[in-house]
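Heads up, one of the protein chains got dropped from this complex, but the rest are sitting where they should.
By letter and in written order, the chains are A and B; residue numbering begins at 1 in each of them.
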Amino acid sequence: MLTLAPPAWYLALSAVLFAIGAMGVLIRRNLIVMFMAIELMLNAVNLAFVALARGMGSMDGQVIVFFVMAVAAAEAAVGLAIMLQLYRSRATINADEVTTLRW
Amino acid sequence: MVTPETTTLLRWIVVAPALGALFALVAGRRAPRLVAWVGPGVLAGALGLSIAAVLALARQGEGGALLDPLYPWIEAGGFRADATLRLDALSAVMLLVVTGVGFLIHVYAVGYMAEDPDIARFFCYLNLFVAAMLILVLADNLLLLFVGWEGVGLCSYLLIGFWYTDMANAAAGKKAFLVNRIGDAGFILGLFVLAWFAGTLDVQGIAAQAETLRTAQLGGWPVPVVAGLLLLVGATGKSAQIPLYVWLPDAMAGPTPVSALIHAATMVTAGVYMIARLHPLYALAPEVLTVVAIVGTVTALLAALIGTAQCDIKRVLAYSTVSQLGFMFLALGTGMPGAAIFHVVTHAFFKGLLFLGAGSVIHGLGGEQDMRRMGGLRRHMPITFWTMLVGTLAIAGVPPLSGFFSKDEILWGAFTGPNPQPLLGVLGYVVAFLTAFYMGRLLLLTFFGAPRAAHAVAHDSGHGHGHDQGTPHESPAVMTVPLILLALASAAGGALPVPAIVETVTGPHGAHAHAPFWALVLATGVALAGLGLAWLCYVARPELPERIARGLGGLYTLVAEKFRVDELYDRLVVRPVFGAAERLATADRALVDGAVNGAGALVAESAQLGRRLQTGNVQHYALGVLAGALALVLWVAR
Partner (left out) sequence: MIAPLFVLLALLTVAASLVVVLHRNPVYSALGLVTTLFLLAVLFVGLDAHLVAALQIIVYAGAIVVLFLFVIMLLNLQVEPRTLAPAPLVVTGAVLGGALGVATLGVLGRDPLPLAAVVGPGYGGTEPLAERLFTAYIVPFELTSVLLLVAIIGAVVLGKKRLS
């Protein structure tokens, strides 16, 4: 069975998505949106893993994607819970307004 | 050659005074009366053991020796140094002098220091000193000798500064220690050279290596010369010769028994003894012996000149000691170690006597030491006077007292010894004349003429005195009996065949010519001339010294100010050293402390800088992570 495109193209797409996600973390103020950008980065990595797994003809890459998804789910749950608490105590979720843990 | 006999007797001779010191240290506070008995008591024990040991030695016949191997001390690589005590003819003579005269001085000190609250500490130090001196004398190995050498230096320091509450005394002790240190540095270097080239520091071992040493070279110089000169530096320190004699006059700050024992009879002779012991080494370097003789003679002359113009009774005796030590060096330098040791013995008798007598005078006057404030004491202190008269005649060299014989050996040996130095011999006669003069001056100023002592003398020499200070009085028996015994020894000591005994060990072997009659007459005449001049100046025509001093003008001032040698040293050595120390201290503060503090400051500053990274803003942290990731990618892709 042939794939849609050579795995290398998928990896290129993965790189682009990762870069976009990285920029997103730095560009936005809103912590929720920053979190979404992080999820984007994770997905980019998933894409890379699947592409390479297909390229090598092995299932191990997909197993790793499986784990990444599980971890991302856990992380999302806890992270959003933290943001809830943060909003309750500070009434803001702007990244530059929550900087008390500093020098 | 007789094989040495092994014995355990010798160690007890050293242990006895050491135990005395320990006792004084431990029990001194609680039982000072007891210490006054134990101190001289252990010396009596040591003396008894010494006599027994010497008798055992004598039974062996000529060339015998007693060995006491204490323990194998150092064994490192190929080098070995054992702690062994050796009693042969040479060390036997020294041993008897140290324990005998030492015992008498200890007895005297019981009286002299009777009212001093620190008497226990005094006897502790004094006993310790004797123990160290005995180690020095009995050591078979130069390293062990050095232990004793350092030990006597330490005790000298402790005893000079005994009344340490007076800063001047402490300074004098410090000066003695530091100047000796310079000498010790030379000594140690000499030991290094010997150990390197001879492979051993055993006296016998070095002698056995004579052939190896004769041809060895160090930096183009023959090793015996180098080693001999370095050891000579050490000897000039300990035995107060030029250039390291300057500590001895200041050492008079200590109690008079200390001056008698350490700075007249025993410690200062250590240098003489050491050179005599190492005669096999010095035989390989006759040029060094000449240097020894020159150093000795020049020192003798210089010190004698200075002594004529001093007014403190102990200072005169101090310079006299330096001068007489010079004579001993002259004897060593002309190849007559027997004569040198003979003079050590007689000098111990009469100089010890003179110092103790001076102490008696000081004690009787309640602490006065300036001869210009003495006079006419022979009525008040007859025993002291008569014994000091004997001592003065002995040191002047009037026959038939002991000084005459020993000095005559030296002077004649300067002309006829194995390394003759006629010019130095002539100077020796000049020194003998001066010796007689200044000693006569001392005697006359102190005991003759009108009494010049002020009533109720207030002196802060630290010498406590219980009863009234109004009238000068004779000292108690515990002080005068040693004086009498030493006077007898000074008178009769000339009969002791010391040179012959010593020369069984050191050579030159075989009898040497005695001085002809005319030389004896010359020597006597010189002595009497000196005494006569003193009589002229201080009894018959008292105005004469003033006129001579004024006539000589600047020259006299120079002599009276001891040729300003201390000032010269201060300018040449002390101040530059202090200056360098100041600079180094500043450099230490600036550089070393600066570097260390700077390191701390650097860390603190960089930490301050570093903490600004913690902005609290997660996006900044994310930036950092991203930058790191980018760097990694670039690194992998290089």
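Note that a residue touches a chain if its C-beta (ideal position, glycine included) is under 8 Å from a C-beta of that chain, and two chains touch if they have at least 3 such contacts.
As the structure is a prediction and not an experimental result, all values here were calculated from the model.
Colleague: Based on the whole complex, identify which of B:76, B:167, B:609 or B:637 touches the chain you can't see.
Modeller: The one listed residue touching the chain not shown is B:637.
Colleague: Quickly run down the residues of chain B that touch the omitted chain.
Modeller: Within chain B, the residues that touch the unshown chain are 619-620, 623, 626-627, 629-630, 633-634, 636-637.
Colleague: Hey, which chain A residues sit against the chain that's not shown?
Modeller: 1-13, 15-30, 32-33, 35-37, 39-40, 43, 46-47, 50-51, 53-57, 59-60, 62-63, 65-67, 69-78, 80-85, 87-88, 93-96
We adopt the following convention: only the chains that are shown with their structure count from here on.
Colleague: Could you tell me the distance, in whole angstrom, between the mean C-alpha positions of chain A and chain B?
Modeller: Here the centre of chain B sits 91 Å away from the centre of chain A.
Colleague: Along chain B, where are the residues that touch chain A in the complex?
Modeller: Spelled out, the residues of chain B in touch with chain A are 611-619, 622-623, 626, 629.
Colleague: Quick one: which bits of chain A touch chain B in the complex? Just the residue numbers, please.
Modeller: 22, 25-26, 34, 95-96, 98-103
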